[in-house]
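A single protein chain has been omitted; all remaining protein chains appear in their positions.
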Amino acid sequence: MSRILKAIILCSVALVLLVSPAYSKVDVVKIGVIYPLTGTSASTGNDYVAAYQLAADIINNVTNIDFPFAKTVGIPSLGNAKIEFVPADSQGNAEVGKAEAERLITTIKPAALMGCHHSAVTKTASQAAEQYGIPFLCPDSTSPALTERGYEYFFRSGPTDNTFIEDAFQFIADVDKAKGTKTQTVALVSEDTEFGKNILNVEKDLANKLGYKIVETITFANNSTNLSSEVLRLKQANPDVIFMAAYTSDTILFMKTFKEQRYYPRAIIGQRAGFIAPELFQTIGKDADYLFTTNVWAADLGVARPIVKTINDMYKKKTGKDLTGDYARAFTGAFVMADAINRAGSLDPEAIKKALLETNLPGKDLIVPWEGVKFDQKTHQNMYGKTIITQFSNGSYKTVWPLNLASTPVVWPVPGWDKR
Amino acid sequence: MKKYTVYILIAAALLAAIVLPRLLPKPFEKHVLILIMLYSILGSAWNILGGYTGQVSLGHAVFFGIGAYTSSIMLIKWGIVPWVGMLVGGVIATIVSIIIGLPTFKLRGFYFAIATIALGEMTRTLFLNWEWIGGAVGLELPIKRGDKLINLQFYLSKNNYYYVLLGIFLLTILAIYVIQKSKLGYYFRAVKDSHEAALASGIDTARTKLVAMGISAFITAIAGSVYAQYLLYIDPYVVFSSAISTRICLVAILGGEGRLFGPIIGSSILVILSEYSRAWLGGGGKGVDLIIYGTLIVLVAAFQPRGILGMVEMVKAKRQKAVVPNA
Partner (left out) sequence: MNPFQVLIQTIVNGLLLGSIIALVAIGIAIIRGVMDMVNFAQGEFLMLGMYASYWINVKWNLDPLVSAPITIALMFILGVIVYKVLIARVIEAPMLAQMLLTFGLSIVLVNVGLFLWGSQFKTIPNVLVKGTISIGGVMVSLNALVPALVSLLMAGAVYWFLMKTRMGRAFQATSMNKKAAALVGIDTQTVYALAFGLAAACAGLAGSVLSISYYIFPGVGSVFNLYAFVAVCLGGFGSIPGAFIGGLMIGVSDSLAGFYISAAFKYVVAFGIYLVTVIFKPKGLFGW
């Protein structure tokens, strides 16, 4: 090695040593958020990022609303340090998600990671976080397996598929009682990735346990070219209720095909994903009416709680769209994280993990209709997450269940295509 | 070039390959290195079939996935170490490749390429609906701490993944080199240059192609096993994706198909480009990174149809003012 090279290296080492202590004061709290920003789910991913940015706006600036962190600047306990959500693109791919998690952890040194919409990506990205001992808060993925892995640093604020599906069956029982109908047969329709398969397994178990007859089970290919034979099978099986798990493109295609084939069962109950994508109404318009979906959020929750409406309006101003269950969950997660960091009073991962474990947010501080956020000490699953059932009407989601939150009476059974 | 210059060059390259990960401290850089090595192996394996015998496969993810699934299943269900699972996966992939190859080797050019795409999609569908191996839900590999080589899992230092892959890559290169120099290599070239001429000169073309496919599948499956150990989660959309098949093929073609060191050059360029453009530009959600990635592929293809190594050889040929025969 030449002398000059040695000198340069020595100088830079000295420089680093000199400069690094200056960074002990926290200027900005970085949180990595990993979502699919390109590919089939790009639209969803970009809207997620907007929800995080809205959360950052509220936390970092003085906002005249009645919400945690609104009246202050940044994270008070860290000298009003600003919070920044740094987006990274998972492409909806498990390998890329893990690589991006590692890259974020080792380059921007985030206080925590959040994400990732697709359960498969959350699985691998949280592996990286676990390995490096960085807290990972998942607000949105619903695969029950995620919180059954015994990870130390993994937390989930949103409800799992189990909760969503149990509530969907409870809804059927309640509405049957109220409307004097008797739902006996169900069809289970799921796309063929990890998301659909998980849901299908839970649905099968519950339907059998509760005594519903499964007259048809369909697994269809993700991003199908055509779904006419699937719809024809459903038409022939003629179930009372269809349960459906599909991403946006397939949901649009399914609804178009249902209409072409002039078929509609008593009700179609979707499992979020495509059914709460803003594009569903934009693309199929009034044909989306009367669709049910399990959900965690709807704009009409703002009738009883003005703050929900205020925040939705802020989001709408930013993106031109309403929040959905997905983005409301992410927004909520952002505040769970901000609260934990504020209580931790440091960016040390152990302190943040401890603060997350001690999280006890009341329902009034959330825009989702949950009792609150408190993590199970063993699994780190939020114990107070709740789901609602919404029904589509005129381009927006109306809460129809549970009854104490319902804004609109449920339309059941759903009128067929010829009666609209 | 004189012989000893070649030896010195090889020794220097080897030394560089060994030292490289120690110079790059960031895990993301190591991740990039690991992917480069992985796709170098995959590209080389593809080359045996596509580059040397001219059968273009767009379904190599089938073998990759079989490798990943075999070692993972053996580890999860029976606790067998991945090194054994890896070899078993290789053997199973070879058997599958022969089953696939027997009927499809009659197909030429694009008919074969499309058939391999179709086979890739079919295999993925079968695995998605095969509950015993986890179906669409996928498999999470048990975490084994302690960085023991026998477990093929390294937490403390990702370098070890790189070295394992480097070892496999060197073995692959060596195997290809030996084949090239042997009678088999001569058969390969004969089949590629002219199928009819090869037949006429008494070469069993079908058998030659099967041998090429078998070796190719074996190596691809081994790389698949290491990948599963690296990602620690697999599902059919992860390991049987057509994107992997396409990338394997791109790596080999970009470097210059049918050339010993083509894949490592192709994979260095492709992996660095896609990983870093995503890291720098991917957060914007506008696909700028992929536009750049695609544009480069287009440019190489349009202006240097023989791949990067082809370009190097052309420059050399011009300098020597002599025609260099295609290797």
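Note that the chains are named A and B in the order they appear, and that numbering of residues resets to 1 at the start of each chain.
Note that a residue touches a chain if its C-beta (ideal position, glycine included) is under 8 Å from a C-beta of that chain, and two chains touch if they have at least 3 such contacts.
Quick caveat, the model's predicted, so the values are computed rather than measured.
Taking the complete complex into account, A:S228 is the one of A:N61, A:S228 or A:S396 that touches the chain left out.
Contact with the chain that does not appear here is found for just one residue of B:R22, B:R108 or B:R145, B:R108. Although one chain is not drawn, its touching partners on chain B can still be listed: residues 50, 56, 103-104, 106-111, 113-115, 117-119, 121-122, 125-126, 128-129, 246, 249-250, 253-254, 257, 285-288, 290-291, 293-298, 300-303, 305-307. Although one chain is not drawn, its touching partners on chain A can still be listed: residues 38-40, 42-43, 46, 192, 218-221, 223-226, 228-230, 232-233, 235-236, 248-249, 252-253, 256, 259-262, 277, 279, 282-285.
Here is the rule we go by: only the chains that are shown with their structure count from here on.
Each chain gets one centre point, the mean of its Cα atoms, and the points for chain A and chain B are 36 Å apart.
Chain B makes touch with chain A in their complex at residues 26-28, 31, 125, 128-129, 135-138, 140, 155, 231-233, 235, 237-238, 243, 275, 278-279, 282-285, 287, 289-290.
Listed in rising order, the residues of chain A touching chain B in the complex are 37-38, 42, 45-46, 49, 86-89, 91, 93-96, 98-100, 102-103, 105-107, 120, 123-124, 127, 131, 143, 145, 149, 192-194, 196-198, 201, 219, 221-222.
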